[in-house]
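All protein chains of the complex are present and in place, except for one that has been dropped.
Labels A and B are assigned to the chains in the order they are written; within every chain, residues are numbered from 1.
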Amino acid sequence: MRDLKHLLYFENLLQEANNELIAQAKAEGKVCVAYTCENVPEPLLNLDGAFSIRLHAPHTGSMDIATYYMTNLLCEPSRALLERAIEGGFNFADCVITPDGCTMMNRCVENMELLKTMGEGNPKFFHEYMEIAFKNSETDVKLSVLQCTNHVLKPLHEKYGIDVSDAAIRKAVEEHNKLCRLIRAIGEFRKGDKPRITGYEFHVLTLATYVCPSYLVIDKLEETLEELKTREPDDKPWRARVLLVGSEVDDSGFVKLIEECGAFVCCDRFCFGSYPGRVEIALNDEEDALTQVCRHYIQHCHCPRMMSMDKVYGRKQYVADLAKEYGAEGIIYQQVKFCDPWAYERTLGSAMLQHDFGYPVLSVDRPYNIASAGGQMRTRVQAFVESIEIKKIQKEGGKA
Amino acid sequence: MMKKLLKLPLILLGIALGFFVVTFTVYFFNLDMKATALLAPLLEKWYDSREHDQYI
Partner (left out) sequence: MKTVEKIVNPVKRAGEQSPGKIYSDKLKVRARREWRGVKDTFYDYTRWLYLMSVLGRFIIVPRNVKGFFRYRWMMSYLFVPHGMDKFTIGLRDEALRIAHTSFNFVIADVTQAIANCFRGDRRVGNDKAYSDKCVITDENSMVTFMMGFDKEKVHTILREVPTMFASNIFHQFNVMHYLDVAQLNGIPGDVCPMPEAEAGISIDDDFCVLGCCAVQNNTTCDGSLMGNGIIAKRLERQYGIPTFQLATPLRHKEPDVLEYAADQIKQAIAFVEEHTGEHWDWDKYFAAAKRVNYATKCRIAQMEINSTPYPQFFGAAFSLYNDTNYMGNSGRDPNFVPIDRKLLELAEKGYKAKRMYAKEYRHRAIVWGVQPQYVIDMLYWMVQCWGVVPLTDMLSVINTDMIAEEDTPENREQAYRDMAMLNMEMIMRNHTHGGYKVLVDELWELCEKMNADIVMMWEHMSCKALTGMHGMFEDQARERGIHIMWVSHDLCDPRVFTRNAIRDQVSNYMRTVMREEPLDPSLEHIPDDEAY
């Protein structure tokens, strides 16, 4: 296929946490709200006058100092973020809001706070920690509303004068939904035998919406959507279609590696992916917007720390539904090394998707920066692709 | 009869003393645990031989 017009532009935006669009938004006088977990309702961080940036640490190499502070058994993303913060890579942030979602990310941000890695010269700078919901219930919605009020809206209003009214939240949700519609529409081109966008390209675009001020990428996403409508797909078929599931993937190189092995990543269900993070939030006029946003995040949350059994089973059903919708022939359950929640979720998910839903599953752990162990991963994925091909041949009654 | 009654405390004392000597010997020389340690490998074999319905 011909290269997407803006792909290089988006790829360049992902090379540094402190990208050019952050500088542009800050020059416009906006407040940069940094966050570290998908469980923080994003529209609340994108109220008028503020913009959200999900922290990531591209091209991470050594994590020596962070390893001193957190030891080598904490997950690599948490150490990579701390290392980058210590290096001064996140000095653009005006505050950090993080939920006590998983212990390791919480400890990462606590270390950032204690080491005073950010906020130098900004007396308004703050860190906030939130409790987040565990279950899908109205009690949890109430908890979430209270937490968002006390740890997101109040400090943003009191420190930076951000308008946190119902009208402001509705406006932010509208903009968020616009972004989601664009990503969803672009993602639709992954369906069918001849996809017009690769999993890698899609991940680059999606990732940019998390790590850049989203309002500044909308125009280029719209152009990309138009471009895709007439893009000529490749004739050469992919060897297999896979759904990529698991913990956070903010390294597009991982998706690229999978596709280089011949497996088309037809759908993404992971932290930093388009499912569930880029699903529109439906608002009605009867109830306040904050409650509805919180409810949306609870109902659509597929983070393994949601502990009720309807969520435990629901997460696997969700993966199976996506696999069916996008025509996946296999599922890659991946987990970033030393991540406790996904260690268990990967085990249970792999077993259930294989035994209860009948999908071939590759279950792997991986480093944060795939470049550090690309060879091993490539071997695993190649073997998986071959096994899917063999299954296909056997199914068609042919001889392998 | 009286003689028998007089002997009873002595018999009880003898039993108590015998019980004490035996159990204290077992206790002090850790014979209870030494015997258990001999038994443990056999038990491990028994548990290893059992089939389990492994299920996730």
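Details
Here, contacts are C-beta pairs under 8 Å (C-beta built on N, C-alpha and C of every residue); 3 or more make two chains touch, one makes a residue touch a chain.
Nothing here was measured: the structure is a model prediction, and the numbers come from that model.
The absent chain, not drawn in this view, touches the displayed chains A, B throughout the complex. The chain not shown here is touched by just one of A:M1, A:V279 or A:A343, and that residue is A:A343. When the whole complex is considered, the residue among A:V40, A:C108 or A:V255 that touches the unshown chain is A:C108. For the chain left out of this panel, the touching residue among A:A185, A:I218, A:V279 or A:V312 is A:V312.
Across A:N150, A:S372 or A:Q394, the residue that sits in touch with the chain not pictured is A:N150. Against the chain not shown here, chain A presents residues 68-71, 73-75, 78, 100, 102-104, 106-108, 110-111, 114, 129-131, 134-135, 139-140, 142-143, 146-147, 150, 304-305, 307-309, 312-313, 335, 337-338, 340-341, 343-348, 350-351, 363, 365.
Within the complete assembly, residues 23-24, 27-30, 32-34, 36-37, 39-40, 43-44, 46-47, 50, 52-56 of chain B touch the chain that is not shown.
As a convention for this text, only the chains that are shown with their structure count from here on.
If you average the CA atoms of chain A and of chain B, the two centres end up 63 Å from each other. Across the interface of their complex, chain A is touched by residues 56 of chain B. Residue ranges of chain A in contact with chain B, taken from their complex: 347-348, 351-352.
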